[in-house]
Each structure stands twice: as structure tokens, then as C-alpha cells.
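All protein chains but one are shown at their positions in the complex.
First chain written, first letter: the chains are A, B and C, and each begins at residue 1.
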Amino acid sequence: MPADPPIARLLISCPDGPGIVAAVSAFLFERGANIVTSDQHSSDPTGGRFFMRMAFALEGGEQAWAALERDFGEQVAGPRGMDWRLARVVGPRRVALLASREDHCLLDLLWRASRGELGAVVAVVISNHETTRAAVEAFGVPFVHVPVAPDTKAAAEQAMLEALVGARCDTVVLARYMQILSGDFLARAGAPVINIHHSFLPAFAGADPYRRALERGVKIIGATAHYVTEELDAGPIIEQDVARVSHRAGVDELTRMGADIERLVLSRAVRWHLEDRVLVDGNKTVVFT
Amino acid sequence: MPADPPIARLLISCPDGPGIVAAVSAFLFERGANIVTSDQHSSDPTGGRFFMRMAFALEGGEQAWAALERDFGEQVAGPRGMDWRLARVVGPRRVALLASREDHCLLDLLWRASRGELGAVVAVVISNHETTRAAVEAFGVPFVHVPVAPDTKAAAEQAMLEALVGARCDTVVLARYMQILSGDFLARAGAPVINIHHSFLPAFAGADPYRRALERGVKIIGATAHYVTEELDAGPIIEQDVARVSHRAGVDELTRMGADIERLVLSRAVRWHLEDRVLVDGNKTVVFT
Amino acid sequence: MPADPPIARLLISCPDGPGIVAAVSAFLFERGANIVTSDQHSSDPTGGRFFMRMAFALEGGEQAWAALERDFGEQVAGPRGMDWRLARVVGPRRVALLASREDHCLLDLLWRASRGELGAVVAVVISNHETTRAAVEAFGVPFVHVPVAPDTKAAAEQAMLEALVGARCDTVVLARYMQILSGDFLARAGAPVINIHHSFLPAFAGADPYRRALERGVKIIGATAHYVTEELDAGPIIEQDVARVSHRAGVDELTRMGADIERLVLSRAVRWHLEDRVLVDGNKTVVFT
Partner (left out) sequence: MPADPPIARLLISCPDGPGIVAAVSAFLFERGANIVTSDQHSSDPTGGRFFMRMAFALEGGEQAWAALERDFGEQVAGPRGMDWRLARVVGPRRVALLASREDHCLLDLLWRASRGELGAVVAVVISNHETTRAAVEAFGVPFVHVPVAPDTKAAAEQAMLEALVGARCDTVVLARYMQILSGDFLARAGAPVINIHHSFLPAFAGADPYRRALERGVKIIGATAHYVTEELDAGPIIEQDVARVSHRAGVDELTRMGADIERLVLSRAVRWHLEDRVLVDGNKTVVFT
């Protein structure tokens, strides 16, 4: 899909019922908003949940926006019990990347951010290894080294949280970060956390998926980008993709081929998230692409 | 996408501008219509063309529908210069299949229709060869043999038109029909005509695409379903798909692999067309899947 | 890959080591065999296992073949501890299809066999339901109804074994056969058994995979053809393929889309098996396509 003009996106989720589209679109039209794209989804027309994303432009300054937000809450969202969010595009989003030794996802996101593909800046890279420092700093991005050892994990997570806060990040991306984050960290991060898992989930959750894929003799490998929850590799899936493999490929070859899938899948998921195209529906996602 | 309940679909195309979604959805809401799915597309938010498909249910009988259709034209569509169509689902659509010797697309569509996948009945099969008669009649579908020779083409097309009219078909599908239809036939058919071309158009338009694909040494072959226009293989594309091939594949193997792509691509295109998901935009299509 | 001419295929698996290709190709060359295609694979050049498939033609009658087979065993295969098999193509292979209510895989294989795509005849269809009898018999294939109830399972399997033996089948294909076969049946069947599972294994092994895929919110669904072993859905995988799905698809839509993948995956696996392209390597397969 094309990038939206720098405007606002209204995200709604609520019990389905008649008249929602009419109410929302009439409200926006009367306020002079110019709807650019609109997407809806109902999990079930009778008794299901309704999801909507509208991207629109609005003339007028801060006051107009504040009034629109207040009035929408009072007049439309409140009466219908909507979960909703008005995401104004007032500047690039700020993303933190967490990485370990592998650089393919990390560099790919840095490169895409630098050429404007993500509509976001990478505000900080945090890694438990020093290996990628030079490559990160070449993009002009601050690199924070937070080593993690079994007995320093709590302190390390505290240091990472401080780095996230200091960089004012609204999204955290695990670009092949190989440490498991605690539930406490996730709760305090104050931002959605997106992970890339190097398998086609739910197959091969956990460690060493390429080796296990080889042992099972699968003919296709994959990668999965998902929101991180406390349960490992079990959060809502944002995007997946796959590649065909033959009996000739060993673990090294699967790892090399997989790296290409991982960076594509993760970059799509991150871009869609940053463009407010992903709505969470329990443990699933609605993705308006 | 899921099949719609048996309801109506409103298809709109018009110059883009503010308030269209609000106007249409308010109109339908006030009439008691229950919108099930809604899709929009703007070819360009400033000065482009706007396309919309809304599927909705409506309580009430024929009169309610007639009033809704009349009022929509007068109150909404007319003032905005809309091209529009209200497609009510009052029974299965009626499709004619034209075929020659190859049976793979023909049988696949007959089988899908018979299990209810298309929301349509195959009202007649017309072929310039007798070879598939038994297989067609086993589905309980009338088979009409209209042989075509260079000097009998006009008469043959006349006979085919009569068969189409007799079967009251609203869609014509060329299931690997190997004769070129005249512009006169297309004009008089009174129904959209969908063709499957056995290449990834615009590559290898015209005759013998698999042989030419082999000679060019492509690594991927494809198939294209498109609306038929007078210019050969140049009409609006509805759907395409591809398959990877290796240097090992000769023409026979390409033809065999291609047959699998052809029947998938054609069946998707026909289903989307019959579900009113395809809107023509000049020589392109908007497909709301 | 192209179909082989009607000849013989030599399948070999043995510990890897120097000189195997030289020994085999020299043996065949000296006997006047004309090698048409040759494929090799080593699971590991140092200490791994070596797999080879050679398709070749040979002048001379039964005696020449018998001598070749005897001498190869004595002179080449024996000294090197080869597992090997000489598969002569002396007529179409004979396949049994087991089915239940779903007809998509069943009809697809019947249709492909009838047009010569499989190099095999379907010798018998056995089903625990009567629903597909007419469609099967229209292909001229015997239909055997063997109902299965919890307390008649052993007798049912006995009846099925008798039908297999009576039809002299060398391959058994479960074309969405929904009963679990006992280890005893598998042992006594005397032929490889190929199954299609309607998920991307190892994800969603067991019952109701499309519903579970929907609940997990995956973005891609798949199908897996594998040899049947006693452990459910755990045998060596022959082929897999996938299709992308969106949040719009419910279970019915996943099932419909999945049916298209299933029949493609199963038909490829069956064809490759019948062309002796699949060599089993523990719980994995080497597939020479």
C-alpha cells in the first residue's frame, strides 16, 4: 500500500453493530476531515468485533485537533464503547532496536529508516555485544552496550529501560536480540515490543529452529514477526513469510536463507506497526495493508 | 476473504472528493441496511477516482429494494456523478463456459460450481470440439458443440450467441477456448467475457506462450485472467500467478505445470468477478479481496 | 522436471566415499545402458550418506535386465554395502486411493491419472463413505465401500487389506482419508502409504488444523504430504506448500483455500514417488526433482 500523507489515523475496535461506519465518517466529514484511506473488518457480522482504520487530513492547528479528539470521544466512541486511538503524524516515530551478535535485521532496519522507508528514526540501538557498534554509529545512531549475564539480568534490564526512556522511544524492536525479556521489563517498557522469530510459528518455537527444521526434514522454512508477550514466541503474529528449501541445504544454508526472510518479514511488520496498520484482536492481529 | 451472506453489493466509482463514504454509509444506515463488508480505494486522494464496494443486508421485500435503488440514484449517486450498480444476490449467477480441447480449466470450474464455491451455476458449455461432452454432461450441464472453421466463423459466433441467450448467462468464461472472438461477438454477448491466457502477461501475448517462455529461458512461468477486449490479450487483468521452473523443464513439463496455475488463476478471477469484487478502472482493475 | 522415457531407474543409498559415481556409471556404460538423467546427493561429504538416482534405457530383453540386476548386486552394490533398488518401468504403477467424504484430493488424482500425468493407474478407491462412488466410477475405477466404526476397525482394516491385495497395488495414497490406520495395517499393506495433512507440519499436527491455524492467527497456511508411519503426522515429509491468508478469512475460507494447496501438494508428492524420485533418509526425504 502507499504511504499515507503526514496526517492522522483513527484506530477503532468495538462490538460490531449497525451504523458505525456512518457515524464515524459523518463525524469526520462534518469536522472537515478529508478521509484518504479507510479499512474495516468485522470478525463476525453478527455479534463479532469491528475494527476500523481511517487515515485523514485536517485543516487547522492544535486546537482543531484537540477539539476533534475530545468530541469524538464524547460523541462517538463513548456511547459505543469503542477502544480507540487517534494517532497523529507530527514527526517521525522513535524506535529502539535491541540486538545481539547477528547484524542482518539490525542493519536492514537502520538502512530502511535512513532512506525514509519506515517513517521513523532509530533513536537508539541497545546490544548485549559490542560487535555491531561501528556499523550502527556509521548511521549516526547512538549505540548502548548492555551486557547480560545470568546473575546481572535484572540490572541489565534496568539499564535498558533507562536507555529506552532516555531515547523517548514509542516502539521497541528485537532485531534478533537473543535474550529473553522478563514480564517486568515488558510491563515497564511502556511501548509495544516486536520480535522476529526465525521459524514459521507455531512450528519450532524456542531455541535453534533452523537445526530443528533440518532434523524434521521440512521443505519450507519461515520467519515470524510478532508482538512480544510473557509467553515465549506466543504473542500476536503480525507477519510471516517462507522460502522453499531442498534436501541439499544444511544448517548453515538454512541460516543464510532464513536471514533474508527474517529481515523482510521484520521490516514489513515494523513498517505496518509504525503506520498504525496493525490492530490487536486478542492473540491475533488485524493488519490493514 | 469469506463469502458474503446472500445479500446485495453496491459498487461505486466516481471522482474522489470529501464526504463520499459518509454520504453512502449514512444513506444505507438510515434505510436499515446492515453493512457487512466495506472496501474503498482512491487512485489518488487529490483528483483521482474513488472506488467502493459495500456488501449489506436489508430487511423487507421487493418494494424496499426498489425504493432503496431509486432513492440512492436520485439522492446520492446522481448528484455526485457516480457510476454505480446495485447487485442483488437473488439466486445463483449463470455462467457460460467456452472451451476447446483442453479440459483442465473447464473441469475445474464445473467442479467448483458443483460444490458451491462460485455462487453460480454453469448454465451451458459451448465447445468447438466434442471431446469433453461426456465429462460436461456428467455434471448435468448442457453441452453445445459449435465447430469453427475459417469460413464459418461468423455463423459459429451467431450460434454461440444464441446458445448464450438461451441459457440466460450473465458471465462468459473462456476456459482455454482457442478461437479468437470478433469484436462484434463481444459487443453482442451482453455480458463480461473473462479469458485465461497461459502466460504472465504482457510477456508472451499471443500464440504458443510456453514454447516461447522456454526459448527465452525464463525462470518463472505464469498465467493471467483478464477481461476480453477487442485487442488480443490486452484487456484489464483480474488476476495472475506464477510458478518457478528449472532448466530441466521442456515444453511438455511447462504445459503441465502451467495447467495447474491456469486453473487456479481462472477460478479465482471468476469467483471474484461473480462476487462483484472486481471494478474496472480504464485498462486496470480494482479487486477488493 | 520432464517425465523419463519408459526405462529403468536405479536408486542407491550407501555410506559416502570416493568412487561411487565412477563405479556405477562405468558399470552401466559397459552394459550398454544409456543414462538419461542422474542425480546425486551426499548428506555430508565426510562420513555422510550418499544417495543416487539414475534413469537409463537398456537394449535387450528380460535376460539382459536380469543379468544387469544380478551383476550390479554382486559387483557394485554388495561390496559397497548399498541399499539399492532397480525400478523397471514395465507398465503403469498401480495405486490405491483411500478417501472419506472430501472429494478434492481424490478427484484431482483420478483426473491426473486419467490424463497420464502420474504414469500410473488408480486400481481401486476405498472409502468409508459412499458419497463419492458415482464420481469415482465415472473414471472407470472400482469403488469399494468399507465403513469404519470404533468396534469394527480391525475388521474394516482387514477388508481394506484384501481390497489392496486384490487390486495388486504398489502404492497407497490417503486422499484425505480421515481414519487413523493401525501399525498392523501399515505393516501388512506391503506398500508405501502417502498421506496429505492439511497443515504446514510440524505446526498443527492432529485434528482440525484450519481451526487451530485461525485461532493462532497465522498469516500463512499450508499442507504437507508425507509417508505414513505409526506416529501420527510424523513420517518423512515429501512435499509442502503454503498460501498467504488475511485476517478476513474464517475457517470456511481457510478450508477452501487449503483444499487447493492440498491437492497440488499431494499430486506432486504422488507423482514424484511414482517416478522413484523420493529416497527416504531416516525421517527425512531426498527428492530428486
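As a convention for this text, a residue touches a chain if its C-beta (ideal position, glycine included) is under 8 Å from a C-beta of that chain, and two chains touch if they have at least 3 such contacts.
The structure displayed is predicted, hence computed values, not measured ones.
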Answer key for B:G61, B:G81 or B:G217 versus the chain not shown reads B:G217
For subunit C, residues touching the missing partner are 5, 18-19, 21-22, 25-26, 28-29, 32, 34-40, 42, 45
Mind listing the subunit A residues that contact the chain we can't see here? 1-3, 103, 107, 111, 115, 117, 138, 246, 248-250, 252-253, 256, 260, 264
On subunit B, the omitted chain is touched by residues 41, 44, 200-204, 215-220, 222, 236-242, 246-248, 281, 283-287
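As a working rule, only the chains that are shown with their structure count from here on.
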Looking only at residue numbers at the subunit A/subunit C interface, is the share used by both copies over half or under half? Answer same or different. same
Centre-of-Cα separation between subunit B and subunit A, whole angstrom: 37
Could you state the distance in Å from the CA-based centre of subunit A to that of subunit C? 42
Counting only residues that touch at least two other chains, what does the list for subunit C look like? 246, 248, 250
